[in-house]
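This report concerns only the one structure given below.
Here the complex is missing a single protein chain, while all its other protein chains stay put.
Moving on, here comes subunit A:
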Amino acid sequence: MSPPPWEALNLVATCLDPKTLAIASCVSKSWFSSLSSDHIWKPILATHFPSLTTLPSAVTHRRLFAMGYAAAALRSKGPPKPTLSLGDLVFAVSVSTSDGDVVSGVRPGDGLRMEAAGVFRFGVGCDDAVLREVEEKKVRVTWNVVLRGWGGVFTMVEREREMGLVGGSEGWFWQELPPAGCCSGAVGSAMVGDLKVGMCEVKGGNGVRVDEVSVGILSVVDWRYVSVEDGLRIRQHVKPRFGVLISFRTEINTKRWWELSNIEHSLHQKKAFFTFSYFVPSSSSTFHLMVMATMVSEPACPTRTVHDVASSVSSKWHSSPWKKKPHARLLQCSLRIRACNNSMANNKDIYKQVGLFSLKKKIEDAVLRAETFASTALEMEQATWIKQEEMVRDFDMWDDPAKSNDVLVKLANSAKVVDSLKDMKYKVMVEEAKLINQLAEINAIDCGLYKQAYEASLAVSEILDQYEISKLLKGPFDLAGACLVIKASPNGTHPKLWAEQLLNMYLRWSKRQGYEGRIVDNCPIKNGGINSATIEFEFGCAYGYLSGEKGVHHLIRGSSNESSQLEVSSATVDVIPMFFENSCDLEIDSEDLIISSPSIQGENKRQTDLSVCIQHVPTGISVQSSGERSYFANKMKALNRLKAKLLVTAREQDVASIKSIQKDKIFNPWQEETRRYVSHPYKLVHDVKTGIEVPDLNYVLEGSIGTLIAAHINSRAMS
């Protein structure tokens, strides 16, 4: 039978309900065009959504109805099933007293004892630590919920107040949960995280122990515990706004180790997220800082911290000026790596201390980073390499030897970079991934295996860090070698000793980089210490790395004569680029120069005879060289340094020729503070230019200034 005529169909169409009408419009082309027409849909729309009919809109009525329908469906539908299940959560509670006693418990969400069926209230068992019995005691409790797989950490309750530590006593703690992430946060969530600590007496002994901690979520509206499903929904919606986590505690040889992580959450699309970890062995006062971050682009939220030691450092962190800068990622990553290295060197037990979970997470992070980053970097580098090779082919090498040399050097560099990236990508990464797979499969806590994976991941991260940093070196002299001049402040003997420490720091740094820094000029004094010293770093990018070191370095320490005053020793560092092949072709009028042989306060008589000091009269810049074995060589060297310094100065003042250099604006290393090394009353290295702080003074003085250098390079690249 042939299809019915159109008039009949139209009649049927006007009788159809909107849903069937929409389905019928999918039957064929002609049906679609006739059944989508406004004259069919208008009455339908007018019946269902009268308000939408009056909208002046270019959208068809069929479409309007669909939108109205969808909106209505959404409204009438109940909340969706929570995407989280209890099994996705790990509950961590801790109870600490002001004596430093700590009781904690960690339970997976599905292993919890539900106190009433269907209600979000659970009992979390704690370890059996015995607490001293007292009437009233300040107790601090935290309840954190950790997403399986370390997807996030939420602080449900973090409270401190007095409670009795006697058998049978109970303490209630509660705190309003942050509102769901969608709103400004000005209004509360009307949900309260609730925590009850019950104490019981220890059998036949002194003291009490924590019987059980029960935790739940209460609705303030009716003061009832919410259902499990609602609780999970809340968990889903409340972003980890501020979270402080005491994740795991393990006791090794009666020492207590802590890992504290602090996670700043993402506000809207801009991510602000960092983790600090402090390892605080109770036996010594040193601790290390681990930082991991994606990007910090907004003023961070107020951060709450668990422990005083943590809060002291983190508050400093928050006051530091660079927190608001975007792009902080590279810098912070490198911080993490260095710090880890250090802790590894200090203590082999680090794997146990950190907690295997977070270690695994860190390995995964490194792998992920390498996977996403290395391949694109490799592609890019290979592309430049190919381009350079083409250039070599097209270019007649014999015509311009200087240029061809330059091109060949660049070509070799690219080849080197490509090789290292390839090497990492195809060897280390594959092994890495395998190793971690194995770990996941056997699920065994094998420290040795973790150690291997962790070290491999560190190596990978380091390569990437170096690559990233080297990509940021774009300044005009950044690829040159460097000549670093340290001068002690003339007052007293301490600055001389300090200058020597600085000298050693830079020498060790270059050694860590795999290069040797050559001391060319050294003016030691009798009782130890130096007046001044010059080191030459004859490797590529040395100037790029070190140019941020220019300025005054202060050492702040307790006075030697037992008074409470602090003593400050100062030394300056100046860095001059050193050009390897083609010495700079700057012409200086010899009449502008005053060349002399000054008598340096050195011990070596012969050195004094040969040393050369050159002053450039128009600018007042003076340089000297005394390290070479002949007067002539010293003169040449001094001249080169002068030229380099003039070039840098011209560049700094942004003028085209050295003739336009303004004398009064010339950089004076004594006028710019670079870094403070505080050894008393606490240990801290504070980089004034970037605001970065590293808590381990000795670590820095041993030459680990990579993080500080990276920070400066980053800030240069940003500005």
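Keep this in mind: contacts are C-beta pairs under 8 Å (C-beta built on N, C-alpha and C of every residue); 3 or more make two chains touch, one makes a residue touch a chain; residues count from 1.
As a working rule, contacts and distances are computed from a predicted model.
Remark: of the listed names "Protein ARABIDILLO 1", "SKP1-like protein", "Protein ECERIFERUM 7" or "Protein CBG19933", the one matching the undisplayed chain in UniProt is "SKP1-like protein".
One chain of the complex is left out; on subunit A, the residues touching it are 1-5, 7-9, 11-12, 14-17, 19-20, 22-32, 63, 66, 69-70, 73.
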